[in-house]
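Missing here: one protein chain of the complex. Every other protein chain is in place.
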Amino acid sequence: MNFVRNAWYVAGWSRDFADDLVARCITDQRLVLFRRSTGDVVALEDRCPHRLLPLSKGNRIGDTIQCGYHGMTFDGAGHCVRVPGQDNLPKSAYVESYPIVERHGIVWIWMGNPDFADPDKIFDLPEFTDPDWHAHLGDALHIKSHYLNVAENLVDPAHVSFVHPTTLGNAASENVPVHVSTAGETILAWRWIRDAPPIGFFQNFGNFSGNVDRWHYYHLHLPSTAVIDFGSSDAALSLAEDDRDQGVRIFAIHFVTPVDADNTIDYWMHIRNTATDDEAASAQMDTMFRKAFSEDVAVLEAIHEAEALPQKRKPIRIAIDKGPNVYRKRIREMVEAEATEYLGDPEAPTFVQHD
Amino acid sequence: MNFVRNAWYVAGWSRDFADDLVARCITDQRLVLFRRSTGDVVALEDRCPHRLLPLSKGNRIGDTIQCGYHGMTFDGAGHCVRVPGQDNLPKSAYVESYPIVERHGIVWIWMGNPDFADPDKIFDLPEFTDPDWHAHLGDALHIKSHYLNVAENLVDPAHVSFVHPTTLGNAASENVPVHVSTAGETILAWRWIRDAPPIGFFQNFGNFSGNVDRWHYYHLHLPSTAVIDFGSSDAALSLAEDDRDQGVRIFAIHFVTPVDADNTIDYWMHIRNTATDDEAASAQMDTMFRKAFSEDVAVLEAIHEAEALPQKRKPIRIAIDKGPNVYRKRIREMVEAEATEYLGDPEAPTFVQHD
Partner (left out) sequence: MNFVRNAWYVAGWSRDFADDLVARCITDQRLVLFRRSTGDVVALEDRCPHRLLPLSKGNRIGDTIQCGYHGMTFDGAGHCVRVPGQDNLPKSAYVESYPIVERHGIVWIWMGNPDFADPDKIFDLPEFTDPDWHAHLGDALHIKSHYLNVAENLVDPAHVSFVHPTTLGNAASENVPVHVSTAGETILAWRWIRDAPPIGFFQNFGNFSGNVDRWHYYHLHLPSTAVIDFGSSDAALSLAEDDRDQGVRIFAIHFVTPVDADNTIDYWMHIRNTATDDEAASAQMDTMFRKAFSEDVAVLEAIHEAEALPQKRKPIRIAIDKGPNVYRKRIREMVEAEATEYLGDPEAPTFVQHD
């Protein structure tokens, strides 16, 4: 299913985790998460090793989880601390645990080899904490589509004119070419639409009415974090590309978390350099983004369904696909690299059988 | 799935198609249809060749369809006329188009090799336009069953006594033998029930109360158009078989369109030689047919479900199956003949992969 596992994914917002057990599925692994009394969030395999009941259906006892079937109990590291009815704790009585790091109100999880879980590799931006900017955590968008469709869409400025004609795009950009840069671990696609009417978003936010210069910079950080730097400025100012801070500038950030082969969660937030003390502005932007993202969902779910049908002809690629093409190639390479990584001696897979 | 493709199927009634894009699935091919400003209906493959979004989810721009994802645009012949972001139109940027003919308020589509799409082969009847008859387009019945089950049922007079005991059949016909003729491209099953009480249908329509002579002629035109010529006449008249026009005579016509392996649409209509100027009579007959057809749907869906179960024993065949047996054999031969027809050089099938 082409999941990169050696990566930090967003497991949720800090506000999602408190005393309750929370079930999540990330890269097709079922997880249970909770916040310990020490304040840190822990993530365990959501499967009692005995009769497979999800631990998330059990009970939290202090900083442990007690299975809801026979009471086997596991601590936050996944170690079994109790097997009712016997004194010894079998070596095989454990659940996997996953590294977690919490930062800026975001809970990150590492789904791969824990030896490689380096917190310095977690995506970060100085604007998260810069007092001249305002960071606002948005919401979690559940999409019935493969995560590569979702992430690809975020390095694809060309769709904006057609999917979001009244919100994030308009006709002025339909034929403006897209520049693409693919150096390093970030793929960047961008374009400027100069001296054109403002899009719906900036008619509402920024109160532009005359022509503007508008930019879209789509940064896709591998495997699946997107930062869309977009904004507008009065066309009369002829803003230089590097002077974007002088316009109304917004970072729309998408943390794309693969759930399984058919489901994805897009944790989205935004950071802005305007109206930084105005919470009503955050709510207004949330509303506009929700409308635009629902337009994406309709397309992404429809193409996911279409991909499941038999195909008589290979899909074609066109000029605007450069970013998505490079992105999929990079993911393929990362997945292949992980497949050859040493992961310990193999254990024969076994399946539950009623035999 | 045993679809005959070199055939004219009904895609809908003329009234179904106007400015809007209409999605249909016929013989497991997804289609988008619309009526052009020139008045003709066109049918295209409902799949953008770029990212597979159904074109029916896009927008109609004049007599073209613009894909709702990146704006690729196709005319009514399936030719690409625009790829936003680039000047050239790749040769592979097309969608299939399907021949359409509209006649008597019915829209016909040819799903096979377009070279063989001869409009003279479209099913027709002089009574469609005969002023002594009244043709009434009914409705579209969606049935979760294989189309061969649906069509077979229409060359099977024997089921009427048991499936439709209060509408189209009654006990008088239970043991009356069925005659079958299988010459040519039409399979015909028929029987007369002489000097018996009228069925519910003719108690309501025709106002028969005393005994009648009743006939049922089931014509099944391959692959799946059925004309059921049925009627009644006062038993005292001892109507000759060829004098059916002197009785109350109705053609119940079913255009059976295969959707996919599990779904079928039965476009049904009727033509009558009585009350030809009386629209209330049409509505009354619609009501009676709807009741009877819902009885068929219950059976046809149940046997389709049953066929999906493992079978320890082969289904048996009985005397009344002659028409259905010949019908299935003919369809099998037609499908086999198409499989050996030259369809151009083979193209290796490809599937979308996230790799």
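Here the chain labels run A and B in written order, and each chain numbers its own residues starting at 1.
Here, a residue touches a chain if its C-beta (ideal position, glycine included) is under 8 Å from a C-beta of that chain, and two chains touch if they have at least 3 such contacts.
From a predicted model like this one, the values you see are computed outputs, not experimental measurements.
Of the candidate positions B:Val81, B:Ile122 or B:Ile303, contact with the unshown chain belongs to B:Ile303.
Summarising the interface, subunit B meets the missing chain with residues 1-2, 146, 148, 158-159, 161-163, 174-175, 177-178, 298-299, 302-303, 306-307, 309-320, 328, 332, 335. Taking the complete complex into account, residues 30, 47, 49-54, 57, 66-72, 83-86, 90, 92-93, 347, 349-352, 354-355 of subunit A touch the chain not shown.
In this text, only the chains that are shown with their structure count from here on.
Spacing of subunit A relative to subunit B, judged by their CA centroids, is 48 angstrom.
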